[in-house]
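Heads up: the structure comes next, in C-alpha cells.
A single protein chain has been omitted; all remaining protein chains appear in their positions.
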C-alpha cells in the first residue's frame, strides 16, 4: 500500500498547477448569508425571498478534488477542505439529490459510547463537532441530546454494557450502567417487569447521546461548503474513474468528464461499485437497513432507546412521530423496496418494550443501503491507487461520524498526513489481520 | 433395586384428569368438539437416515414430501431428503427400528429412536386449515397439500414437520417438532384455534389402525 | 417476501432460509498466503446484478443450496444443490421447481 506521503505530492503537483490558494477560500466563494431570528422577522414582514442555500453550476472541466457522494460524509469533507485547508476548487457529485443515500434515511442517532478506545475517541470528536455544528454552519440542525439508553436483556449484554461504560469513563465519555428502576423513571412507558419474555436487566445510559434533524445536517454542510466555493452537482452520476500511471486522473459522469488528481469515495452503500472502477477491492457488503415512522402523538418519550437483543431502536421526534430502526436485512441487496417482515418484527419488538403503544399507527417504512465491513468499523484513508481515497464502511452507524470524518479526511487529503484519529481504520488492516475490536462487542453483545 | 417403574412424560403438560398408560403419563380427557388437539408424543417415533434413492428408500416406499401407512399400520413419512420418520403405536420403537435395519442398502443407514427427542401433536376437524393458516405460510388447499402430503416448514416460528393425515374422513394434521418446544407449539396451536372452539382431547392408542 | 426455490422443497418464503453468502472458493490452507486467505475471508464482489450465493434451508429440508439472485430486483432465476452433491446425470432436476420427485411438488 502506498505511503500517505505520496498523495501529498500528487495533490501538491496539482495545486501548483492551478495556482496558489486564497487561504480564506474566497477566490470563488460568495458571501454567506447569515440566518438569525431577526432575519426571520424581517423576511416575515417583507415576505421577500431568501437567497439560495446553495447554487447550481455547470460542472467545470477540472477540479482539485472530486468527492463522489453528496451525503454527510462527502459534503463535510468538502466543507472542511475549504474551511480548514483553503482547498475550494472542489466538486461534490451525487447521482441523485443531496442526502438521497443513507444520510437522508437514517434514524439520526448520535452517540459516542463505543467499545474500543479508538472508536470512542473518534466518535467523541464527532459529538463535540455536532454540539457546535448549528452555530458553525449558521443552520439549526436541532441536535437534541436527550440521552441514549442501550437496554440489556441478558447477562452477557449487561456485561458488555459495563465493559463499554468502563472504557468510556476512562476516555472521559459520560456512560453509566443503570438499573430497571432508573430506566422506568426515564421512560415511564417501558415495561420493566420481570415476568416478560425478555426482561430488562439494565441499560447503558449515555446522556450526551441523542437525535438530530439529519436532513438539516446535510443541507447545513451543503450551504456552508457552497459559501466557501465548493460546487455541488446533483443528478451527476459517476460512471467511471480514469487512472493514469497508477494515479487518478479524472472521473466520468453522466454530465461529462472531469479531470482531477483526487477522488474521494464517499458513497457508502454503493462504495464497492466506485472502488471497483479503479480496481480496489474492498471488504464491504451492501445490506439494506430499514426504518419506519408512526403517525405523530403528543410527546411522551424523551431518550433514545436501543435494544440489541430485540434488534430495535426507538426515538420520538419533536414533531411527535416515533422513529424506528432495526438491524440490517438478512441478505445483501441494492433494493430499497423494503419488506413486510421488517415492520412485523419491528412492531412485535417495540410492543415487547412498550406494550401500551399497540394502537399507534405505522405511517411509512423505507429502506437505505449500508456498507457493512467485517469488523463493524469504517474504512478510511488511502488506497493502492494514488489519489483515490476512501471514506466508506459506514454500515448502520455512520451518520454520527459525518463531521469528524469530514474533518479528518480533509486533513489527510490536504496535508498527506494520516490523522491519529483515523489511523486505526485504514484499508490495510484487513490484509494485516488487525481488525477493530468493535466486532468483539458485536459478538458478545449482538 | 429400583422401586418405581420409570414413567415417561411428554413435554406437554397433560390436561387433567391424567392417567398412566403405555408407560406414559397422559391426559384422560375426551372431547367431542369439532376441532380437537391431541398430544401424541407417546407414539413411537423412529428416524431413518439413508440414501435418497437406495434400496431402503424403495422398501419404505415413500418419497420426500409424502406420507403413507405400511402394512403394519406404521405411518411412514418422507420427512426430508434421505430422511424418514416412522410413527407407530407406543412401545413399538424397537420393533419398528428392527424392521428397517434388516433392509440391505449400499449406502450409510442410521436408525434412531426419536421418541424422546420430539413432540407430536395431532389436530383434527374441518377448520384445521383455517387454524394452520394463522401460524404457517404453506397453502393448505387440497390441490397443494392433499391428504398424505408431508413437509417441513415454520409453524408459529418453530421448525415443524407437518403431515396431512386425514382420519375417518375428517381433516387432520400431525405436527412434529423438537421436544423442548413441544409445550410452546401446543400452546400456540390452542391460541390460534381458540376462535374455532378448539378443545384438548386425550391420547388413545390407535391400536390396530396403527397410528 | 421473496420466494426462494429450494431444489428439494420447491419455492418457499425466504424467511425459511438463512443467507450464507456469496459463493467463494476456499484456498488450499496449506498453500495459501496471507493476502489470498484474507481476501477469501473478507472480500466479496458485492455486485449490482446477478450473484451466486449459498443459502441454507434452515426451516425446511436443512440443506444448503446455491441460488442465482439479482441484487437489485431480488429475483431468483435458478437454484441447485451444491455442485458436488448433484447425482450424476441429474443436473436438470436440480434447477428450481419440482426436484423432490412425486411428493416434493405437493409442498409449496
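Remarks
Labels for the chains are A, B and C, by order of writing; each one numbers its residues from 1.
Just so it is clear, a residue touches a chain if its C-beta (ideal position, glycine included) is under 8 Å from a C-beta of that chain, and two chains touch if they have at least 3 such contacts.
Note that in this section contacts and distances are computed from a predicted model.
Per UniProt, the protein behind the absent chain is "Sarcosine oxidase alpha subunit"; the candidates were "Simple sugar transport system permease protein", "3-methyl-2-oxobutanoate dehydrogenase (2-methylpropanoyl-transferring)", "Molybdopterin synthase catalytic subunit" or "Sarcosine oxidase alpha subunit".
Although it is not drawn here, the omitted chain touches the following shown chains in the complete assembly: A, B, C. Summary of contacts with the chain left out: across A:83, A:111, A:125 or A:153, the touching residue is A:153.
Within the complete assembly, residues 1-2, 4-11, 13, 24, 41, 47, 49, 107-108, 110, 112-118, 130, 133-137, 139, 141, 143-144, 156-158, 178-181, 183-185, 188, 191-192, 195 of chain B touch the chain that is not shown. Even with one chain removed from view, chain C keeps its contact list with that chain: residues 1-3, 10-11, 18, 20, 26, 29-30, 32, 34, 37, 40-41, 54, 56, 58, 62-64, 73-74, 82, 84-85, 97-100, 104-106, 108. Summarising the interface, chain A meets the missing chain with residues 35-37, 39-41, 43-45, 47, 49-56, 96-100, 104, 117, 131-132, 134-135, 138-145, 153-156, 159-160, 162-163, 165-167, 169-172, 177, 188-189, 191, 197-199, 213, 215-216, 219-220, 234, 294-300, 318-320, 335, 337-340, 343-344, 346-348, 350-352, 355-366, 433, 435, 437, 439-444.
Keep this in mind: only the chains that are shown with their structure count from here on.
Look at where the CA atoms of chain B average out and do the same for chain C: the two points lie 30 Å apart.
One simple way to say how far apart two chains are is to compare their mean CA positions; for chain A and chain B this gives 53 Å. For chain C, residues touching at least two other chains, in rising order: 15. None of the residues of chain A touches two or more other chains. Within the complex, the chain C residues that touch chain B are 8-9, 12-13, 15-16, 58-63, 87, 100-108.
Remark: chain A residues 272-273, 281-286, 330-335, 339-341, 374, 430-431, 433 touch chain C in the complex. By the touch rule above, chain C contacts chain A in their complex via residues 1, 14-15, 18-19, 22, 34-35, 38-39, 41-46, 48, 51, 53, 71-74.
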